[in-house]
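The complex is shown incomplete by one protein chain, all other protein chains being positioned as in the whole.
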Amino acid sequence: MNWTWFHKFGSPKWFFQWADKWGKLIFYIGIALFLVGLVLGLGFAPEDYQQGNSVRIIYIHVPAAMLAQSCYLALGVAGIVFMVWQMKMAPIFMKAMAPIGAVMAFLALMSGAIWGKPTWGTWWVWDARLTSVLILFLMYLGIVAIQNSFDDTKLADKAAAIIAIIGLINLPIIKYSVEWWNSLHQPATFVIGEKPSMPSEMWVPLLFSVLGFYCIVTALVCWRMQTELLIRERRASWVKKEVTKHGV
Amino acid sequence: MTYLSFLKSELLAVFYRKQDTINALAFFLIVITLFPLGVNPSADFLEPAAGGIVWCAASLAILLSVESLFKEDFNDGSLEQLIASGLYLPITILIKLVIQWCAVIVPLLLLIPLFSQMLFLPWSIVHVLIFTLLLGSPALFLVGTIGAALTVSLKRGAVLVLLIILPFYLPVIIFATGAISAAQAGQDYSGQLAILGAISLLSLALSPGMSAVSIKASMN
Amino acid sequence: MAFESFSEFLAMGTHGPYVWSVYGITGVFLVGMVLQTLSAKKKQLKRLHSILVKDVSEREK
Partner (left out) sequence: MQSTLTLSVSNLLIERAERLLCKDLSFEIHAGEIVHIVGENGAGKSSLLKVIAGVLSPLEGELFFAGERITAHRDVLQAQLCYLGHLAGVKSSFTVIENLALHFPAATEVQILAALRSVNIEKYATTPAYQLSAGQQKRIGLARLWLTNKKVWLLDEPFTALDTKGVTVLEEKLQQHAELGGMTLLTTHQKLNSTLHARELSLDS
């Protein structure tokens, strides 16, 4: 297998220029996909026979929840990459990613709670999915807190990486424990966002929306990494060149 | 410095810091008192909630006692000496932790029969509570140590440790209280105990090494 | 089309407030994130640029 792409992403200069070239395109593609998903989902998808039109919240809830999980997964993997291979880009990626993941977890919680009101009659139900997202949100807050608590960037990077790795190991344990705990306390009546067989009118817009979210988050992370790179590599000659090129 | 002399001096340190152990137990007692006063003192509420209350109180007390595990050593230079001594850091951390565990958990276990009566936990269940504490608390100590090691150079790290470590305590709390409620319902609880043991073993495999890395990163 | 008219679309049966508040809040957060990200990048570029200009002018002196 050819690993040059991996090494290229490890080079700050190469990444900065790559993000300059592709960031905007990815962002616009993401927006387009998301809008298509929204139009299809809000206007054309059928309403649910049980939940009525509130099911349309799925086009926000599911992508946000998926992103929240994927982002934490990515954080953990970046933590391992940093601790094992000392790759310089990994903590920059983590710094850019953590707040976005936290926002995604928050959006999933918020949409889940609002969806819960017409579905269950209360804003909050301690169901397995909402509870795990809540814990995930807390774990994000921990990582963001630790990233911002140290004056020494190196120590902050290492601390965040270690916590992300422990989080990655813990994630399946937490998920399993919460599901088990949930089955103990309330037999599942019906779980939001999960249908045995979803009609294509529903999952096609969902797919668009999910892909759109992924693209938007990718673009955002690229841009935030650029900012972080500018801060950390401010003395490097390539940064000076980029700064003159961008002008003001 | 040898492992044995380090062990002796740690025992001595725990002996001199008796007040810390007493503080942890007092904190535990206060949290337990909060529930009857703050929620409901009737046996109807307390009996099913007892396991959860004890475990929440224990988690907080343990985390607070672990949080400052390396603080004093960091501030007086002992930690530097320990690193420069050539002893294998993960092992010394483990020694420290075992002593701390004994200092906090042993008195706690002795007091558990008393506390469980205050919470109306039936006598026939008390031993299950003790089992869960024996099997689950090592995981809490081990995971908490990583947080303590990471924040050792911070002046005010206590809240940060609580924030980053408590989410990792949730599975332990869930399975521990699960075992207790299973026992209360007259069901088999050995599965939950086995999971608690497994989590503790996993933490034992990971925590000393990660704590050592964290401590080394914190030196300046 | 799942809806007969635009007003029906807005009402979403009886679930309009729920659906639209979710989409509204999400929109605010997404736009906020994008603006914050771009402005942070711009601010950093500007800061570095001003330092660079100062350096160059000092060297010329």
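Details
Read from first to last, the chains carry the letters A, B and C; within each, the first residue is number 1.
Assume a contact is a pair of C-beta atoms (placed from the backbone, for glycine too) under 8 Å apart; a residue touches a chain by one contact, two chains touch by 3 or more.
These numbers come from a predicted model, not from an experiment.
The chain that is not displayed touches the following shown chains in the complete assembly: A, B. From the set B:Ser9, B:Asn40 or B:Ser124, the residue in touch with the chain omitted from the display is B:Ser9, counting the whole complex.
By the touch criterion stated above, the residues of subunit B touching the omitted chain are 1-2, 4-6, 8-9, 12-13, 16-17, 72, 75-81, 83-86, 216, 219-220. The chain not shown here touches subunit A at positions 151-154.
Please note the rule applied: only the chains that are shown with their structure count from here on.
Ranked by number of C-beta pairs in contact, the top chain pair is A-C.
Of all chains present, the one whose mean CA position sits nearest the global mean of protein CA atoms is A. One simple way to say how far apart two chains are is to compare their mean CA positions; for subunit B and subunit C this gives 44 Å. Residues of subunit A touching subunit C in their complex: 27, 38, 42-47, 52-54, 56-57, 60-61, 64, 100, 103, 106-107, 110-111, 114-115, 117-118, 216, 220, 223-224, 226-227, 230-231, 234, 239-240, 243-244, 246-248. Those residues of subunit B whose C-beta lies close enough to touch subunit A in the complex are 143, 146, 150-151, 153-154, 157, 160, 163-168, 170-171, 174-175, 178, 181, 199, 202, 206, 210, 213-214, 217-218, 220. Interface of subunit C with subunit A (complex): residues 1-3, 9, 12-16, 18-19, 21-23, 25-26, 29-30, 33-34, 37-38, 40-41, 44-46, 48-52.
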